[in-house]
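All protein chains but one are shown at their positions in the complex.
When the chains are written out, they are named A, B and C in that same order, and each has its own residue count from 1.
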């Protein structure tokens, strides 16, 4: 699958809530070949300060449009949030390996469970869309209600959504991984897919191992090149260091060494 | 006279023609004490790339408003041109020593002549405004007609304006210094005031010496601090190196060593 | 949220006690009077003057500054009025501020000039410390004193004999081993180290094919060099036990904290004075807030407290 660099036209760049933004740009090539779990690498400025591109998961595609959602954290995402529809955005993608999933499950058979932490919902919506027949169960965790994203999108896809918040303002009061434990007492899923903060992924991985369920985890690491050239974004696996940008960002939990 | 640093509210930032822009901001302190030939030092960005402030002459004041006109050349002025009315601009000023001029001349007596090259008109409009009774004669030079600025403003002040362009598209075909030579064959002015490119100022200085007329020249040098602290912006004078930002930007032609 | 503590920002450098660790770097603050309208100078931990020589120096051919990516080059060339004019015309204002004044000095030809300068400054009570600038890249010399451990040791030993005042050695980053030079300073009796001076650099106007500086080359400063400076402070902190005054690309509280956590007892604010004259004052307030937020009573408990990085 070919990587392309495009000056993509921005269609819209809107605030969702709080620090969360939704951006849509046009790129037929990327839209055509993008897989759930892959990401794009964005150049937010023409100059060299900030220097590096910013990796952002592909949230979805429709026709020749590519959607991302991002959280404004520092310089780069702040500048990204100032972009206007009609402007050009320098994008490289699609990058990395997506989730290993079965697009069609035996109907009536075991569900997949998708576990998202914060902005980690981004790639999981794309995944939920691609999994036909037996729709996955969605577990979303966040600090507080206002930071829970995409519940409507998941429901529109026909997915059941359960929530957990640290402050109990929505769903279970506690961690999404606590929610996962509760759920696993009833359901025996075929596979877990998760994206979110590192500690959360670590816990999901442990739970998966204890319950002998396969889990696919999407990791983050600081990236310089995004295309596997600099060896900067490595994570420790049973086969040594692997590149999150090229060998990942999705890894199966058995590979990873925490 | 006190220097201030203010976060000034931009009132307007409009394109004049070609690469030339006009910006107006509010600063009572600066407006109150500003003298013709002084400048302000602008921070065009919150970050540190580009690193340094940009020195720009005070083009005029009205009430608590300060006016500048600038040419978009590189990074800094390009960023300045993206500022919108209502935004805050970090300004230090007023800086340097202005022109040494007689605000009121003996009526019927000898005129002053103001010689501007390109964007050099900026401080001279402010000066022309301040010289009462006998209005100065204005000579403006530029590459082509489209780059001649402020003729209307000078005329509105009651000044006679003569032009010179390299391509002859307006006024004399040739240099503004050629125009000056012609003029000096008829009029014997009391004093010359000039602002523009270095080679032009050098010629004006020579003409002034030959004709035994006092001349006040506004120089430019690359500046780091703009307030006399770094000793970066020096120009060679009979009393050694002097700082354009603090001892200038206006120097009398007898002081300067070219 | 502000906790109940009122942290102590005071630090000690040799005999010199500073009410806070924030000073302004030599050559970036003139003689302080240039900033009098813009900030409350009395709030500063200390002021370091532009480097002074015995005779007046006219400095280098302009242009003397040029902008680079997140930095700048300067080739001022130690322009200064000479020690006598300095004492008569510049020192009185500095004295009037009532805060520690550190006078930076340099030799033009022979190291002996340092001795003459030190003897003259030693007599002046209001001079709190003397900074030996043995690292100016703008003197077009083959080798700087601080690029040679032996020369550095000899110069500082000689200086040490001449004054009881706090002696600070300002070092060049253009060396193979900064700790080797720092060690020479410490063993020679220097009270503290100022790290770092500018890095030798050059920028070219490719249209004209000429250097952007009249002196061809100059010294690089600003945020661009911060990682280099922080690393040198950390190296020296782990090998040499005299206090470090850290500098190089400090622009705000966060960047100042990098230097303190890496082992600087005090920090010097340089190039940013040109961009944001308020920076030094903002950093003093910011450091205090950081101590409060992190419930640290005394800034000294932050110096060199870099931990291993783990999840």
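We take it that contacts are C-beta pairs under 8 Å (C-beta built on N, C-alpha and C of every residue); 3 or more make two chains touch, one makes a residue touch a chain.
What you see is a predicted model; the values in this text were computed from it and never measured.
For the chain that is not shown, the touched chains among those present are A, B, C, taking the whole complex.
If you put the hidden chain back, the residue from C:38, C:145, C:225 or C:266 that touches it is C:225.
Touching the missing chain, out of A:92, A:105 or A:119, is residue A:92. Of the candidate positions C:14, C:201 or C:270, contact with the unshown chain belongs to C:201. When the omitted chain is restored, the residue from A:156, A:229 or A:257 that touches it is A:229. By the touch definition given at the top, subunit C reaches the unshown chain through residues 63, 68-71, 73, 143, 147, 174-177, 199-206, 208-214, 216-217, 220, 222-228, 230-231, 234, 249, 254, 257-258, 261-262, 290, 305-310.
Considering the complete assembly, subunit A touches the hidden chain via residues 2-5, 43, 48-53, 90, 92, 221-236, 240-241, 246. Taking the whole complex into account, subunit B touches the unshown chain at residues 48-49, 198-199.
Note that only the chains that are shown with their structure count from here on.
The chain closest to the protein's centre is C, with centres computed as averages of CA atoms. Set against the Cα centre of subunit C, the chain with the most distant centre is A. Taking each chain's centre as the average of its CA atoms, subunit B and subunit C sit 37 Å apart. Inter-chain spacing, taken between the CA centroids of subunit A and subunit C, is 47 Å.
We define each chain's centre as the mean of its Cα atoms; on that basis subunit A and subunit B are separated by 56 Å. For subunit A, the set of residues touching two or more other chains reads 48-49.
Of all residues in subunit C, those touching 2 or more other chains are 69-70, listed in ascending order.
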